[in-house]
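The complex is shown incomplete by one protein chain, all other protein chains being positioned as in the whole.
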Amino acid sequence: MEDALRKKAKELLEKGEVRVVIGFGWNRARSRTTPVFITRPEDTDRLVFNPLCVNNLSVYLTRKFKDIQALGRPAIVAKGCDIKNIVVLIAEAQLKREDVFIIGVACNGVVYKQEVWAGGLRPGLMPTKCHNCDVRDPHVADAVIGDTSDFRPPENPTGFVFDRIRDIDSRDSAGKWGFWITEFSKCIKCYACRQVCSLCYCERCITEKNMPQWIETSAHPRGNLSWNLTRAMHLVGRCTFCGECERACPVNIPLNVINQKLALVVKDSFGYRSGYDEKEHPPMIVFSPEDKENFIK
Amino acid sequence: MAKAIKKGDIERLIEATAKNNGRFVAPKKAGTQVFYNEVGSLSEICFDHILPENSYKEYVFPQTEVVAEFKVRRQDIELKGVQPDSRDTIIFGVRPCEAAALGSLNAVFTWDYVDGFFTKRRRDLTVISIACTRGDNECFCTTVGLSPESRAGSDIFLRETEDNAYIAEPQTEKGSLLMARNPGAFKDADTERNVKKLFFPEKIDGIDIEGISNRLKEKSHYNEALWAELTRKCIGCGACTYVCPTCHCFDIIDEGTAYEGERRKNWDSCQFDHFTLHASGHNPRDAQYKRWRNRFMCKFNFYPEKFASKGCVGCGRCIRVCPVRLDITEVMEAFSKD
Partner (left out) sequence: MDNIYLPHLATIEDIYEEAPDVRSFRLIFKDEKFRDSFEFKAGQFGLYSAFGLGESTFCIASPPTRKGYIQCTFRTAGRVTTGLAGLSIGDTVGFRGPYGNFFPVDEWKGRDIVFVAGGIGLPPVRSVIWNCLDRRGDFGNITIVYGAKTPEDVIYKNELKHWEERSDVRVIKTVDPGGETPEWDGKVGLVPNALKEAAPCSKNAVSVICGPPIMIKFTLMALSEAGFKDEAAYTTLENKMKCGVGKCGRCNVGDVYICKEGPVYTAAEIKKMYNDF
C-alpha cells in the first residue's frame, strides 16, 4: 500500500500537478508518525501509512498555514475521517474542491493515541470513531490507495464515547454540571484543541478578541468553562468527530464526548451529519423558510 | 549527611507537613495520567511513573495568580497589592532534570527586578528529587549535560534501594533541616546498600550542545530556510511551553466588572500568534517558524548566554505532548551540523 502511495505522490509531483504532498512520515526513531511535507519527487519514499497515522492533516489546508499555501497546490494523504473535514472546509468556502488533490487512503482503523501502540492494532486501542466508521473507503477523493474494506459499522453507535454520553445523559443537571466543571477545570489554556482542529480556522479566535473581552483568558474554572463551551458551540453542526482535539489535549479533557453529544443533537434536530457532502451547508449557517423556529421568521 | 528513608515512612513526612500547616505535593494518578498534586497520604502517591504530565513549576509560578485588586470609586481607584497565597510546600518525587530547571526560572524572575511572587514561593518550597530508575524514548537529559544523578535544584536527593527505601542526601541547608526535623523518617543507615541501577538515557549521537550554542551565536542562522522546513508542521499551540519546566512567559491582564476587579499574571506562550502582536497590527514574529525559532533560541541561546543557566533540561515533555510530534531533538540535531 505504501508503495502505491509513494508512486502516486511521485507521479503528482513529477507531473507538476501538485507542488507539495502533505502526508505521514516516520520520526527519527521510527517509533511515531509525524506530518511531512514532500516537495521533491525523490523524497516521496518518506511517505508511510499505518495505524499510527492518527493526525488529521486537513488542518494544513487552512489559512492558518500561509507558508504551506505558498508552496502551491497540495495533495493530501487523508483517511475517510480526515476527508470529512476537507468536505466541511469546502462547504464553508475555505477551500475549492479543485484546489486540493485528495489521496484517499483505505483505512482499517488507527490507534487512539500513538503512545498506546505496542506493535499491533486491536479494537481496544482504537478510538470510538473507528468502531463506527462508515468511510473506511474514502468517500471523496481524487485517488484511492489501498484495498476496499468490508467493514460495516454497527446499526447503533458503540464505543467508549457513546457509553460516556449515555452515562452523563442519565445524570441530573447537577451531576452533568459537576462532571463538566471537574473536567474543564483541568484545562491549561494551551489551545492545542483549537490549533489542531482544521475547523477552527478563524484568524482571530474569539478568545483573542478583547474589545470586549468575550472569554476570560485566565485558566481558572470560570475562564476554562467559557472557553471550552464556546469552542464546543462554535463546532456545532460542523465537527466531524475526528477526535483531534481530545488527542491533542495534554490533560485529557474528554472533548470527544461533548462534541459527539452535540453532533447527536444536530442529527436529531436537523437530520444532518457533517462531512459527507461538500455541497450541503451546515445547519447552523443556513436559513430555510421551512425552519420550524419562530424567532427567525 | 546521608540517611535512609523507608517508603512507608514517607507517611510520617506527610503527617508532619500537614501538622505544620504545609502541603505535600507528589505525583498522583488522575484517570490514566499522573500529575503533581497535593496528597494527604502515602497511598495517593504514584511511584511507578516516569514523569508527571505537568511540570512542578506551577508551584513557584502558578498558571494564574492575582497580583493586585482594585475598586473603582467614582474618579478614584482603590488599589491593593496582593500577597502570594503561598505556604510551606514539600514537593516529592521530582526528577533530577526538572529540579535543575528551578535555577533557570530563578534567574529570570530575579535578574534586576525581583518578582516577589516567585521568590516567596521558591523560599517556601522544598524539593525532594528521586534519581531515575526508569525512563522512556523521549528522555534526553544526558544529551543536554544532565543525568539521573544531577543534584542541581534539589534540597534532598533520593536514590531508590532494592528494599523499598531511599538513600537520602541533603543538598541544601533547607534539606538538612527537613531531615533533622524528621528523625522518625530519615534514619541512619548503610547508605550504599542495594541501590537500584539508574536509567541513563542514551546520549543522542548527532547532537552537540556546544555546536548548537556556537551556531546560534552566529547571527547568520537567522534567515536560514531550515527553520521553516523543520518547523512547518508546528500548529502554534502552547502545549510544549506549558509543560516545559523552564518556560516562563506570562501575560498581565485585568479581569472583573466596571466597578471592581483584579490584575492577574497568567501563563502565556511565545508560540501563540498574538503573543507579540502590536495593537497597530504589526507583528515582529509574524510566522510560526519565527515563534519556534524564538523558543529554540530561548532554550539554547538566551538562557545559557544571558542567565548562565540551562534552557533545556531534557525532560522530553514537549516531545511527548506535541500533537504533531515536532521533536526538539531533531531540530537540535539539525543545528548541531555546520
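We call the chains A and B, going by the order they appear; numbering starts again at 1 in every chain.
Convention: a residue touches a chain if its C-beta (ideal position, glycine included) is under 8 Å from a C-beta of that chain, and two chains touch if they have at least 3 such contacts.
Bear in mind that the values here come from a model prediction, so they are computed numbers and not experimental data.
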{"item": "Touching the absent chain when the full complex is considered, from B:7, B:49 or B:120", "value": "B:120"}
{"item": "Option touching the unshown chain, where B:9, B:268 or B:333 are the choices", "value": "B:268"}
{"item": "Contact with the hidden chain (one of B:18, B:180, B:252 or B:308)", "value": "B:252"}
{"item": "Interface residues of subunit B (partner: the chain not displayed)", "value": "67-68, 70, 72, 75-77, 79, 81-84, 108-109, 111-117, 120, 219, 222, 248-254, 256-258, 261, 263, 265, 268, 270, 275-280, 282, 284-285, 290, 294, 297-298, 301-302, 305-306"}
{"item": "Positions on subunit A where the hidden chain makes contact", "value": "210-211, 213"}
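Basically, only the chains that are shown with their structure count from here on.
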{"item": "Distance between chain centroids, defined by C-alpha means - subunit A, subunit B (Å)", "value": "32"}
{"item": "Residues of subunit B defined as touching subunit A within the complex", "value": "30-33, 35, 53-54, 63-64, 137, 228, 232-233, 235-239, 241-243, 251, 253, 255, 264, 266-267, 269, 272, 274, 287-289, 320-321, 323-327, 329-330, 333"}
{"item": "Residue ranges of subunit A touching subunit B (in the complex, touch as defined)", "value": "27-29, 31-37, 55, 59-60, 64, 66-68, 114-115, 186, 188-192, 194-196, 204, 208, 213, 216-220, 223, 244, 247-248, 250-252"}
